[in-house]
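The structure under discussion appears below in the form of structure tokens.
Note that this complex is displayed minus one protein chain, with the remaining chains in position.
On to subunit A.
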Amino acid sequence: MSSPEDVLRLKQLKETEPIQEAWDQWVSTREALRETSTLLEDPELRSMAAEDYTMLTESLTEIVKTKFPAILVPPSRTAHLSALMELKSGVGGSEASLFLGEMLRMYLRLAQVSRWKANIVASSDLDTGGMRDAVVEFKGAGAYEALQWESGVHRVQRVPATEQSGRVHTSTVAVVVLPLVEESDAQKEELYSMDDIKIEVMRARGAGGQHVNKTESAVRLTHIPSGVTVAMQDERSQHQNKRRAFQVLASRLLEAKLAREMEARRASRRNLVKSADRSDKIRTYNYAQERVTDHRIGLSLMNLSSVMEGDGLQDFVAALQRDHEESQMEDMLLEE
């Protein structure tokens, strides 16, 4: 029979397996390199040995550069999560709303390429085209990890289709990406207790019941301990709005929990890292120059159309993920 201590030890052992594997690979590659270098003296085998020598040196460098550091990065807790994205038009009026519609299309394309199931949960379309805001869920493993870096203010610089004088306008769209919590996850993560939630219906209905047949389905939830409120009115029944609202609430609470955990890890390393603010401008889409620049990593792509079609966006997503992993590694290395 295994005692709790045994279980713990086994778990530790299991977790160190990748370290052992990497070390074994390093040792055997180094041994092979040592053997090969003696053959370099041999006139007959020399050219063959030289080839092997180059290959083995490359493998060693590869192990040092990527394999070892990767072990340092703690396994992700969010790898399996789907994402909930909220887009809100900012400065720029109807032009911002038009661009929001184009951004939404960009993310839907990315979802298609990435095989996530995208579903527009809520949107307020405008008569003049585009939409004032939208909420989209992206279902599929890895959606949150990939999209979380899209949170922030996106800026577009272009001559609006509606502009007569050809003047360049600057407009913004704010994006917030939250981890999407399934009902089963919400319980596992113990995000809230029902006793802490105040459920309110939003507008007065007079006598209500048979006296009134107006559609009145808006619902607001308040999580009392954190003060987080979620209002939902896009569905036609209270029941549906309540379900949606609970889902968004769980997403917000999980995001807050993940942020707290990250802060706690950083604080323990006495390392002050500037956390990204949602009001920070993160990316600029400049139509005149066909350029998209991500201000956090200083990456510019001179192919705006490809970004808006979703393909170029993948390059940004990959670069931001790499950047995150690197900064995580740096954090680890700063630890004593």
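Methods note: contacts are C-beta pairs under 8 Å (C-beta built on N, C-alpha and C of every residue); 3 or more make two chains touch, one makes a residue touch a chain; residues count from 1.
Simple rule for what comes next: contacts and distances are computed from a predicted model.
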Answering from "LALA0S04e04214g1_1", "Trafficking protein particle complex subunit", "GPI transamidase component PIG-T" or "S-adenosyl-L-methionine-dependent methyltransferase": the UniProt protein name of the missing subunit is "S-adenosyl-L-methionine-dependent methyltransferase"
The one residue from A:I63, A:L108 or A:V201 touching the chain left out of view is A:V201
Of the residues A:E21, A:E35 or A:D125, which one touches the chain left out of the display?
-> A:D125
Candidates A:E182, A:E216 or A:E290 - the one touching the absent chain | A:E216
Subunit A residues touching the chain left out here are 123-125, 127, 199, 201, 204-217, 233-240
